[in-house]
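The excerpt is restricted to a subset of chains, each kept in its original location.
We call the chains A and B, going by the order they appear; numbering starts again at 1 in every chain.
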Amino acid sequence: MVIVMNVGATAAEISAVIARVTETGFRAHLVEGEERTIIGVIGDDRKAADPELFNLMAGVDHVMRVSKPYKLASREFHPKDTIVPLNGTGVGGKKLAVIAGPCSVESRTQILEAAHAVKEAGATALRGGAFKPRSSPYSFQGHGEAGLELLAEARAETGLPIVTEVMEPGLVPLVVKYADVLQIGARNMQNYALLHAVGESQHPVLLKRGMMSTVEELLMAAEYVLSHGNGRVMLCERGIRTFETSTRNTFDINAIPVLKQRSHLPVIADPSHATGKWELVNSAARAAVAAGADGLIIEVHPNPEEAWSDGAQSLRPETFAKLVREIRRVAEAVDRTV
Amino acid sequence: MVIVMNVGATAAEISAVIARVTETGFRAHLVEGEERTIIGVIGDDRKAADPELFNLMAGVDHVMRVSKPYKLASREFHPKDTIVPLNGTGVGGKKLAVIAGPCSVESRTQILEAAHAVKEAGATALRGGAFKPRSSPYSFQGHGEAGLELLAEARAETGLPIVTEVMEPGLVPLVVKYADVLQIGARNMQNYALLHAVGESQHPVLLKRGMMSTVEELLMAAEYVLSHGNGRVMLCERGIRTFETSTRNTFDINAIPVLKQRSHLPVIADPSHATGKWELVNSAARAAVAAGADGLIIEVHPNPEEAWSDGAQSLRPETFAKLVREIRRVAEAVDRTV
């Protein structure tokens, strides 16, 4: 932490800051510049009291953090890539994960048809929502446990592991019984009670970036899960909210190499939500693979026009099959496999 | 809903869209323009299947909604202002609510001292967090039920009603026992399980806008609570996330008159979070009152330098007292009282 004093801060003000630094168990190191003095605070930023507090002291201009606020999620402290087990191989190595399926589990026919189709096209896991966060209370909210049972049946038939969302702490034990991976949705990225519960579960987690969250906040959310001893976390870039309205979200493709640089955790991209339009999904998926993603999660529906949710961004099975063929070529061009 | 066809859409494509509209229980009304055809869909947009689905049909350029997706929260359907009962008077009428207190309940001394101080300065309710959403798992997370008990004690001593946050559905019954108003924090604005639970509770709710949520999404979140028969909802503008970094958030002052125009629910402003810096809180509070807010929620701490959270944006009691005097003058200038 570095405390920047005002131009013209008095000796008494500087002394008071130094005294406060010392009181809180740190050491202060004075740097007198031409215009102003800065004070280096020696110790672990993460353990410090809110660094912002020094802002309140007379003569302080502003305070800057030096360290990243996450540690367990950080590559600095864990240089080696984490591989999260999934479907035999694992996510985070040379082979890309391809998670595909409908937004919601709608019916037995629909989910089984989707599961067989994505399996045949090359998917390595099945996605499908039994509990759905919907912005309108009047929209379909998911089939709940009945939906989980249908997912289990789809797994039994196809062998594909299941990725499905859990929305409240109280339901984690139920979802764990059916799911291979617990998905934390974008709206719940900072639902700390939920992060706590999935951390405790020790189950693999797919953590989606909030549409309003920075890369650092995503890593802090991962830190929550990791701090409960659950290291099996996959990060997911799914687009952020910006001023641009031609797509549902703005796909922050930069986040992929940034996350790979800062963290050892695998990074999955969600081109369906990142674009919101099925006709853009293929381009975005190819871009994600080229940028270094460790996998993709893609919405596929046997019949998008009939989908109960997210139809506009869902691929038909044959379009998805084409996408898999195309990303395979791109993957090879960056020394990965599908 | 209006479906805009492509320039050059064929008669067959137009017919197919009309057939689909009819199938889903609506009536189609054709408007043939010079360049292209548009199709008005007659019926309640809110009941329709995802309007985006028509985007998938051949020949469709895009689809535009006509109606607002919320109804119970809408002034269009409920022209008269809602008054939420609080501390005798109620929020939403001529008299402004002034909710004040520390970010977190830290100790008995701290909360009692804060409660007496804000009461004396003119506050009409006490805020204070017993359950704290913190972006770091290593930060103080609140005292939980012990904190609620201290709040109850502060109420007993001062007579001020209590506004405090609830973060998970399972804890709603506990918090209801102590709190006069349940606060839903910005990070939980779209935590639907929680909205459901506070809706069911029939307890007054202070619903904070998500830092990256639109006004419409805030009203949709309110609709969730209202749809459970709980009409006692206060909306809270607390700043949004933008590219600007000189303040913690960007205070969307426009949202105050927009919410008052679109909804009958009272609107509270939170100048502490909206600025993140105590020295800006007074200006922002005056602006909120001048713009038409029905109340303020403000962080006050007996000793901000010692605060366990949000110290940088907390006012000292004497600064808060000055603020109350100043907003009283502004309130009178817009025919309100404090």
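The rule is short, and it goes like this: a contact is a pair of C-beta atoms (placed from the backbone, for glycine too) under 8 Å apart; a residue touches a chain by one contact, two chains touch by 3 or more.
Nothing here was measured: the structure is a model prediction, and the numbers come from that model.
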{"item": "Entire complex copy count, 2 subunits given", "value": "4"}
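Please note the rule applied: only the chains that are shown with their structure count from here on.
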{"item": "CA centroid of subunit A to CA centroid of subunit B, Å", "value": "26"}
{"item": "Residue ranges of subunit A touching subunit B (in the complex, touch as defined)", "value": "20, 46-47, 49-50, 52-53, 55-57, 69, 133-138, 141, 167-170, 187-188, 190-194, 210-212, 217, 220, 223-224, 227, 241, 277-278, 304-305, 307-312"}
